[in-house]
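What you see is the complex with one protein chain gone and the rest in place.
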Amino acid sequence: MSYQPIPTIDWWAIAPVSIVMVTGIVALLIEMFRPNRNNNTIVAVSLVGLFLAGLSVVPQFSMPFGSSFGGMVVRDYLGLVLQLLLITVCFVAFLFSEPYLREKRIAFAEFYQLALWASAGGMIMVTTENLLMFFLGLEVLGIALYCLTGMCRQELRSEESAMKYFLLGAFGTAFVLMGIAYLYGPTGSLRIDAVSIAVASDQPHFVLMALFGFGLLLVGLCFKSALVPFHQWTPDVYQGAPTNVTAFMASTSKIAAIGALIRVLAAGAPLVSYWFPIMFWVAILSMVVGNFAALVQKDVKRTLGYSSVANGGYMLVAVLAHVQAPEKVSLASTLFFITGYGVMTMGAFAVVSLAARDGKEGTRFQDLHGLWHRAPFAAGCLILFVASLIGVPPTVGFFGKMFIFNDALAAGLLPLALVLAVTSVVSAYYYLGIIQAVFVQEEGAVKNESGRPQAGLNLAVLLCALAIFGISLGAENVLKFMAPAEDGRQPVAERTVAQR
Amino acid sequence: MTGPFANVWLIVALPLIGFLVQALLGGKVVQTLGPRFGRPAMGALAVLPIAAAFAVGLDLTIKLAQLPPESRTAVVTLFDWITLQSVNVPFELRVDTLSMTMVLIITGIGALIHLYATGYMAEERDYTRFFTYLNLFVAAMLVLVLGNNLVLTFIGWEGVGLCSYLLIGFWYKDVANSKAANKAFIVNRIGDWGFTLGIFGIVVLMAANKDSLGITDARWMSFDVILPYAKDLLAMYPGWATAVAVLLFIGAMGKSAQYPLAIWLPDAMAGPTPVSALIHAATMVTSGIYLLTRMSEWFLASPVAMAIVAGVGALTALIGAATAFGQTDIKKVLAFSTVSQLGYMFIGCGVGAFYAGMFHVLTHAFFKALLFLGSGAVIHAMAHNQDMRNYGNLQRYLPITFATMGIGWAAIAGIPFLFAGFWSKEAILGPAVNQTEAVMLGPLSVGQWAGWVGFLVAAMTACYMTRMMALTFGSGPERWRLLPAHSGHDDHHGHDAHGHDHGHDHHEAHADEHGYFMTDAELEAAHAAEPHEHHHELDAHHKPHEVPVTMWLPLAVLAVFSLGWVGALLYENSAWKLKYWLFPAAKKAAEHAHDGPVATWMLIALSFATSLGGIALGLWLYWRRLPDWEGWDLSKWNPLQKASQRQFGIDEVLGDGSVKAGAAVGSVTWAFDRWVVDGLVNLVGGLGRLFGGVVRKAQSGYVRGYALLMEIGVVAIVGYLLYQIVSAGGAR
Partner (left out) sequence: MSGNQIVFIVLAAIACIGAAGVVVFGDNPVRSALFLVLNFFVLGFLYFTLGAQLLGISQILVYAGAIMVLFLFVIMMLQQQSAFLRSTESDGRGPIAWLLGATMFMTVGAAVLAPLGGVTGSPILDTFGTPQSIGKVLFTGYAWPFLISSVLLLVGIVGSILLAKRKF
């Protein structure tokens, strides 16, 4: 029996994911002792762990890009930027979670462990070119989120939404698996570019299988990205989940799924003429349905849920523009918009989480009344987040949409650009409802009446607000920083057909 | 950043610093020093930066005037901002005659109004928040007019919109104010949509042709790059000129309140009076005229767009004037008068006399700010009651206000020669009727018709402004003494604790499910919840007092500028003639052709007749009494007056109609999302039920319904792929 040589391991490439996962395990161990019978230690350790993970990403920007572990882990701008973003999102979520969870009487330490692992799952999804790894990341992320959604057991709505999310998620996962199987069948490869292998094989039925496999894979990803018509879980789950989980989920799940979608669509380039019209219509439907359905919602979290559907549509426009004309349109504006989206969403949900008082939580618009008096700083920042979601210049939301609009025009996707412009005008209407609700006075409101420590929340909100200012002021530099993501390192471009 | 105009950044930076000071230190200072000293201190800190910016602007304008006319344009690049593939959008400011004219108006009148506001808002709890917004507004407005590229202009455009939104809703506790603010914001979004598309039209046109035109400068969104090429471009694409011009005009219609997008401006009077004076009369609402003047080459290339501009302007002037007759709220009269005067300015632009439009911007800024501030003084003196039916004989109590407002009134009524309004009106109507500047659309000379409508409106303006003055100051009875104590005379009680109107017409009567507008019950609740701590009610024993010096001083200054000497800017041989100041190229052209007189004697006679006739009619009707047919008893009103009071139903149709339409579209889409697919499913299910005899109530929101939609999506996608393959003749 011959032994294979032990390959050299690129420790840096797996460091961020490993650190986050190990932090989760450490948090699990700390929970056994529960010092002081509270979660403060766990939060502190988690934050330190996330910070270290972020530190381990930064030096990789200057390391040679490429794949290791046989393509299972890949290092490129797309992956690194999104990893950093996922870590930041988790960090911000942890900052404001503890007081909220206490207020709702559900301060389970498992939240931190599961959220950390979910983050790790998302990080895996955005840094791999291997379908098996992609699937594992998807499941780690998904299962952790199903459980987190249902963690508020005294609320029927929470349990119901967890069940819905789980069943539909399993349904979506089935499509992903079936798609992977169809891609693996003809090519014997689990690499993401199995499509091009099948095309290169020059056998018609191989191409056919790969095409259908690719289609099913897209279905699964559209489900995770909450794109129409696979979006119906979004408002229900966003509404039912505890607000800090919603914030975490809205950002992490979307970032990871869109990141994976970018890679999958880029890898599907050889068959682009087949699937492009599908994604084209998915993008249009997402923008239209998301924005218009949000108009008639009476619940803030549902509204933001539909807004998330619409934002998924905007991101898809950017991705499609890149896929359509990779030589003209870089991924920079996609990354820019995703970054902005993550920050805005976290900030907005963090403020909305203030609606929870005394174990009860109402998230209808009128439950936000008087927030301006209870928490003026957070409410003031909410204006900023909402302005950014609307796309009022010079916020990051405006620049993001403008860049995407330009990209779509440059790629010759005029209809998408127009739908984007028109629907984002429509969106102003429902976003303003949120602001208005915050400013309406509540009978007998007292400043900070709950006495809940708001330092963590204020810090989280401040971070998001600063990020919005920072990104929009330095739009040029941020864009330049993200632009190298295009430097010919698209997953498909340099790939030769892998061996079977 | 060198050269004589390097200081231009100060103009924007100073109000911005003021904004930061107010926002960061304001609350602290007032808290430490106490309201008695803290508020005047912060007030002074709010006025100073604007005054300083005015000084810088004046200095730059003098420097600019010393240059030869052709080289009176300078671009100051502050820093590189966005650099994308082949586009460069630096943060650059443009110093030229147009922008400096606007800067002087904004900072000059802005400083006066800030000064006035220190008095007017003295008892306001959120004193520094007010000045925070107001300083930010001035900064944004300056970015709008100084920006040298479309992106900066747009940012300023949105910035002033945001500040306007915040200031209309300044007394946010009152839901009606929030709703007025929302209305302004949403209606403006329609305009912004047009403006955005117009900008993209220009960008696309420039980007597509930059090679053929040989544009090497990557800053092809900047005015100094666009404008020189505009002529060539528009000659190549005449259709685009019309499209872009119309889209830009839609943007201008939103900001500058032209019908049908004018419906937000009357509601915007919910904001404090200084805001109405600064934002909704003098500066922000004129940014549409600024935009048209800046892009005048595009408009001159399209007779169709010019005709639309003139037509919309004339229509707005007419409707605004007609509606002003029916208003009993003093600020609403001024609001509709502003709408009407803005229509005038667009008539000027639409007939090609852009300089006349800008001149009217200038004079109107003075006399309308004067009138608004004067009305603020009256409201201040009358315990924040805005209903003119409760005034009367105030000349006895408020002599300074009466005198200064009288000058404003004489200016807007167009009393010949002595007052500024006459000159700017003549500057517009002369070219319109004589067609000296016009680009005409075939035999149908819209511009000329607009001019004749302008004369009609001039007579109406003279009449309704006289009505306002007479009802307020006229020597009739002191009507507030006739009020029964605290028993609302009718539903139009007009009382208001904060000096703003609750908008007790149309909109709150229509509840809709979003709650953007109020139901009657909500309105009652809002009234009940209204804190009345600061002001006593207006009752029979009320004795009006003249306002403090900080409030009448600005009035006096503005009054000086509303006098007829401003007309010198039109004088034929003046070096400062506004037409050649703004458009140096026009002078060159004029050297060859005879530059006709601004107004012929026939027109001047007509002006005499319209303005003096209107004034006489107004005085005769209103000076000594409040006529029954517009008194407190609504049932005695004559139908015309009633229709005017209800804005001829325009607001109801447009406001509620569009809200309902938006809601309907939303509901339909949502219903589609949630119910149609389920409905289809249930329909088939229903058929199944018929056959199977199983009756079962179909429900939605079930996971299986969602899963089914997913399945439908999957089958659609897979089916589409199969169809593609089959139609392509099998896989490749």
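Which chain is which? They are A and B, in the order written, and residues in each are numbered from 1.
The rule is simple: a contact is a pair of C-beta atoms (placed from the backbone, for glycine too) under 8 Å apart; a residue touches a chain by one contact, two chains touch by 3 or more.
Treat the numbers as computed from the prediction; the structure is a model and nothing was measured.
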(message) So one chain is hidden, and I want to know which residue out of A:84, A:120, A:331 or A:475 touches that hidden chain in the complete assembly.
(response) A:120
(request) Write down which of A:157, A:205, A:360 or A:480 is the residue touching the left-out chain. (result) A:205
(message) Need a quick check: the contact residues on chain B for the chain that isn't drawn.
(response) 681-682, 684-689, 692, 694, 696, 698-699, 704-705, 708, 711-712, 714-715, 718-719, 722, 725
(message) Give me the chain A residues in contact with the hidden chain, please.
(response) 4, 6-7, 14, 21, 24-25, 28, 69-70, 72-73, 106-111, 113-114, 117-118, 120, 124, 130, 132-133, 136-137, 139-140, 143-144, 146-148, 150-151, 153, 162, 182, 204-205, 208-209, 212, 216
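Criterion: only the chains that are shown with their structure count from here on.
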(request) Give, as an integer number of Å, the spacing between the C-alpha centres of chain B and chain A. (result) 40
(message) Could you list, by residue number, the parts of chain A that touch chain B in their complex?
(response) 163-164, 167-168, 171-172, 175, 199, 204-205, 207-208, 211-212, 215-216, 218-219, 222-223, 229-230, 232-233, 236, 273-275, 277-278, 288-289, 292-298, 328, 365, 372, 387, 392-394, 398, 403, 405-406, 409, 421-422, 425-426, 428-429, 432-433, 436, 439-441, 443, 475-476, 479-480
(message) Considering only the defined contacts, which chain B positions touch chain A in the complex?
(response) 80-85, 151, 154-155, 158-159, 162, 169, 172-173, 175, 178-179, 182, 185-186, 189-190, 192-193, 196-197, 200, 204, 513-516, 529, 662-663, 665-670, 672-674, 701, 703, 705-707, 709-710, 712-714, 716-718, 720-721, 724-725, 730-732
